[in-house]
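Quick one: structure below, then a few questions.
One chain of protein is taken out of this complex; the other chains stay put.
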Amino acid sequence: MTDSFYGEVLADHNLHPLHRHDMPCATHVCKGLNPTCGDDIELHLDIHDGIITDGSFTGIGCAISQASADIMLELIIGKTPEQAKYYTALFRRMISGEITEDELEELEEAGALQNVSKMPARVKCALLSWNTMEKLLDGGDS
Amino acid sequence: MTDSFYGEVLADHNLHPLHRHDMPCATHVCKGLNPTCGDDIELHLDIHDGIITDGSFTGIGCAISQASADIMLELIIGKTPEQAKYYTALFRRMISGEITEDELEELEEAGALQNVSKMPARVKCALLSWNTMEKLLDGGDS
Amino acid sequence: MMMNKALLSKSNFPVFDVYKDLVYLDNSATQQKPKSVVDAVNTYYYEQNANPLRGLYDLSVKATDAYEDSREKVRGFIGAKSVKEIIFTRNASESLNLVAYSWGRANIITGDEILVAVSEHHSDLLPWQLLAKEKGAKLNYLECDEFGEYTIDAFRAALTPKTKLFAIAQISNVFGRVNPIKEFAQICHENGTIIVCDGAQSVPHIPVDVQSLDVDFLAFSGHKMLAPMGIGVLYGRKELLEKMPPFLSGGEMIEYVTREGATYAELPHKFEAGTVNVGGAVGLAAAIDYINELGFDAIEQRENELTELAFNEMKKIPHIHIIGADNAADHHGILTFTIDGVHPHDIAAIFDADNVAIRAGHHCAQPLHQHLGVQSTTRMSLAFYNDEQDIERFIATLKTIRRRMGYDG
Partner (left out) sequence: MMMNKALLSKSNFPVFDVYKDLVYLDNSATQQKPKSVVDAVNTYYYEQNANPLRGLYDLSVKATDAYEDSREKVRGFIGAKSVKEIIFTRNASESLNLVAYSWGRANIITGDEILVAVSEHHSDLLPWQLLAKEKGAKLNYLECDEFGEYTIDAFRAALTPKTKLFAIAQISNVFGRVNPIKEFAQICHENGTIIVCDGAQSVPHIPVDVQSLDVDFLAFSGHKMLAPMGIGVLYGRKELLEKMPPFLSGGEMIEYVTREGATYAELPHKFEAGTVNVGGAVGLAAAIDYINELGFDAIEQRENELTELAFNEMKKIPHIHIIGADNAADHHGILTFTIDGVHPHDIAAIFDADNVAIRAGHHCAQPLHQHLGVQSTTRMSLAFYNDEQDIERFIATLKTIRRRMGYDG
C-alpha cells in the first residue's frame, strides 16, 4: 500500500470507514448532495446536552468525499457544535490553501486532505460532508 | 458625363427612362420584388394578336434595375412573347457570364449590363424586370 | 484610466496589411479583429482546448478556467454584480430571443402591453412582435422625432399600467444617438415595467455600467467589438434570471435528469445548453483587454473627432441629407444619409469601386425607415482604428457620386 494514490490515511478511511453505517435513532439527520458529480450523503448526529455524542454517514461518493466524511466524524464526535463549526472553517481554509502550520495540526487526520487544494475539480467532494454538517447544525433537514 | 460609373447607356436609361410611366389600361400587369434590397417594380404590357405592342414600368429601384427595365422594354416592344422569352434566356446567360459575342449583339443595348456578371450582389437588380416579365408571360398576376 | 494610444493604430489589425488600400467604414455591422484577439483564440486551441465544466483532468480544468475567467472579465467590463448574471450566447439577437422566450412566455399574458422603440433593429423587434402575437398582448411603438430623439415626456405618455416590458437600444444603429436609458429605467421601474436594453452599438463605443443604468437586461455581440463571430452576451438581473424557466435545454444546464423530469443547474449555466464556445469567450475576453488597455476616453475622443470631421465635410456637399441629429456629437461614429436622386445600392457600388466599404439598405430597421418615409439609406460607421485618411477618401468619393450617376453637379 505504499504507492497509495491519495495517501494511506485517505485510502484507509475510504476502504475501512469507522463511521459508515446507518443510525436510525439519531437526534439529527441531514442530506447533502453534489449535483455535478452525483455524490450524495446522509449525515446522522446524536447531540445531547450541547455535545455531539455520536455520528455516522451513509450514501455514495468518491474516495475523497467518503474519507472526508469519515475523518470529519472522527474529529467532531465528543465536541460541541461550536467546535465543529470552528473545524469546518479551518477545513475550508485548508482547502482554499490559506492555512497555517499550527492550524493544520488542529485538524489532525483531516490534514491528509490538504492536497485537494490543488485539485479544483475535487473541492466539492471534500467539502460535501462538512457543508452538510454545517447545514445540520444550522437547523437544516430534520 | 464621360466618367459615368455604370457607362453612359445605363446612366441615360436610369435618368431619362423612355418607358417609366403608368399604363392604367394595359392588358397585362405583373409585380416583381427583391425583398433583400427593397426594390419593387410593376410591369405593364399590352399584348394584342400575339405581339407586345406597348409596355411600361413603375416602382422604385437602383440604377441597374431601373435601366434594365427600360432597356428590356425597348427591346421587346414589337416582338412576340416567344421572342421576349428568348431574350430573357440570353440576358440570363449574359449575367452569368456565359454568352458569345454574336448573342451579345442580339441583346442590343441590354449588352450594356454585361458587367453585372462581375457584381454578384447586383445580379438580382438586373434580373428583376426580366423575371417579372417572364412571370407575366407565364400568366402571373393579372 | 489606462491609455495606450498605440492601440489606436490600424497596424494592430492584419486585415489592413492585407488590403492596404481598403477604407473600412462598416464597423456597426461588424468590426475587424486585432492580432491579439486572433492570437488569444489560437492559444486557447493549442494550449487549453477541452470540453470544460465537467472535466476531471488538467486540460479540462484549464478550459473551464479560460471560460469562467472570460465571464468574470465581461462582468467587470459592464459592471454587473455577479458572474451569475452573465450568460454567453451566440450574438445579441440570441440574447434578445432568450429574454423573449424565457422571461416573455412566463410573464406576458393576454391584454398586456409591450413597448418597443420604433428605431429598433429587427433583432430587438421581431422577438417582441412574435411574443405579443403568441400571447395576445399588444405591441406599441415609442415614436422618435425627425432627429431620432426620444423624449422623456413622450415616453411617459406611451407607458401605461399594462406595459410589462420596454425594449430600446442604447444607441440606434441608424441614428447613432445615445438614448437616456438611465432615466427610462427609473420610470420603468416606478411603473413595474421591465426594461431590455440593446447594447449592440453602445457597449463597443461608450462605457456601459449596468448597475448605474439600472437596466434589467442588456444584450450585445462580440463581433461588433473586436471579438470573433459566434459569441454574444446577455446580462440579466439575478432576481429575474433565477425565476426564469430555461430556454435551450440539454447537456451542462441540468442538475438531475430522470425519465420524467429534470432540475436545472444554477445560474449562469441554466441558460447555457450544450458544449459552450470557450474559444469565442476567450476571444471576447482578449477584445475587452484591448479596449480596457486603450481606454474608453481614448476611444470616444478618437471616434468623436473622426465623426465630426466626416459630419462637417458632408454638410458642405449639396444633395446630401444626414439622418438623425444635426450635430456631430450625437452620432457616435454612425452617419446614415441619402443622396437626392441616387439609390443607396448605386451609392454603395460606387464606394466599393473606390475601395470604400459602407452599407446600403434598411440596416435591419424597416419600421424605422417607414417611419422616416425613406425606402433605404446609406450608412458609414467608424471605429477608433479608422483615421483621417479614411474620412478623406470617404468624402472624396461622396463628392463624385451624383456626377458619376450622370447628374450635372
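Read from first to last, the chains carry the letters A, B and C; within each, the first residue is number 1.
The rule we apply is simple: a residue touches a chain if its C-beta (ideal position, glycine included) is under 8 Å from a C-beta of that chain, and two chains touch if they have at least 3 such contacts.
As the structure is a prediction and not an experimental result, all values here were calculated from the model.
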Among C:228, C:268 or C:324, contact with the omitted chain is made only by C:228
Among the options C:141, C:296 or C:407, which residue touches the chain absent from this view?
C:141
Hey, which subunit A residues sit against the chain that's not shown?
1, 3-6, 8, 11-12, 14-15, 36-39, 60-64, 119, 122, 125
Of the residues in subunit C, which ones touch the absent chain?
14-15, 18-19, 22, 24, 26, 29-30, 32-33, 38, 41-42, 45-47, 49-51, 54-60, 90-94, 96-97, 101, 118, 121-127, 129-130, 133, 139, 141, 221, 223, 228-232, 246, 248-252, 254, 256-262, 273-280, 345, 348-349, 351-352, 355-361, 364, 366-367, 370
List every residue of subunit B that touches the chain not included in the displayed model.
35-36, 120-122
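Basically, only the chains that are shown with their structure count from here on.
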With chain centres defined as C-alpha means, what is the inter-centre distance between subunit A and subunit C in Å?
49
So the centre of each chain is just the mean of its C-alpha atoms; given that, what is the distance between subunit B and subunit C in Å?
39
Between the Cα centroids of subunit A and subunit B the separation in whole angstrom comes to 83
